[in-house]
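One protein chain omitted, others in place.
Coming up: chain A.
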Amino acid sequence: MNLLEQKFTPETWPEHPETYTQEGKNKFIGFWLFLAGETVLFASLFATYLALKDSVPNSDHALAADIYSLELVFIMTAILLTSSLTSVYAIYHMRNYNFKQMQLWFFITVLLGLSFLALEIYEFTHYVYEYSFTFGSSAFSSAYYTLVGTHGAHVCFGLGWITALIIRNQKRGLNLYNAPKYYVASLYWHFIDLVWVFIFSVVYLMGMLG
């Protein structure tokens, strides 16, 4: 009788399981609203970064064009964009009630996210040790690390979230209780990806070329 725990087959599975129940609908709307707030949050970070770009105490301090390496950032971008695609596959399989495939593609998404994170950690340590570009060395570095670091923290949280979903539901499969959860996690992942596209353009491309 509890709709949330009912077992389905691919035939009876609703077309949009994420918004089939009232709880799902609430989550869907609520999460989009949350993302609106997150957009303003990142907009504030971007604005500060642009205001403080290359704002350093003295001429010895590294500037944007000195430190960024487009090769590394290109690889990171490719990885993260691909992870967005794999999460789309996962949701595609969720809609078709193909639980195993969905889990697999979410797992691949997590792996890609992890490799992105590893590269970002490498990038940060590289800046710190090669260029003494630390969190507190200038207003520019503070703004940079806060912006890119906040994005990194979001990636971290997203990885933990999706991993928890994968492990928690491994045994019981899809139902109308966890489908909205997977769905909003994938929305979150897309959002992180979108923010990265802006970081790539505004921070790195404009940093090197602008």
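Just so it is clear, a residue touches a chain if its C-beta (ideal position, glycine included) is under 8 Å from a C-beta of that chain, and two chains touch if they have at least 3 such contacts; residues count from 1.
Assume contacts and distances are computed from a predicted model.
> Assuming one chain is omitted from the figure, identify its UniProt name from "Na(+)/H(+) antiporter subunit F", "Cytochrome ubiquinol oxidase subunit I", "Electron transfer flavoprotein subunit beta" or "Iron-regulated protein A".
So the chain that does not appear here would be "Cytochrome ubiquinol oxidase subunit I", according to UniProt.
> By the contact criterion defined above, which parts of chain A meet the unshown chain? Give residue numbers in ascending order.
Touching the missing chain: residues 2, 4-5, 22, 25-26, 29-30, 33-34, 36-38, 40-41, 44-45, 48, 51-52, 55-57, 135-143, 145-146, 160-161, 164-165, 168, 177, 181.
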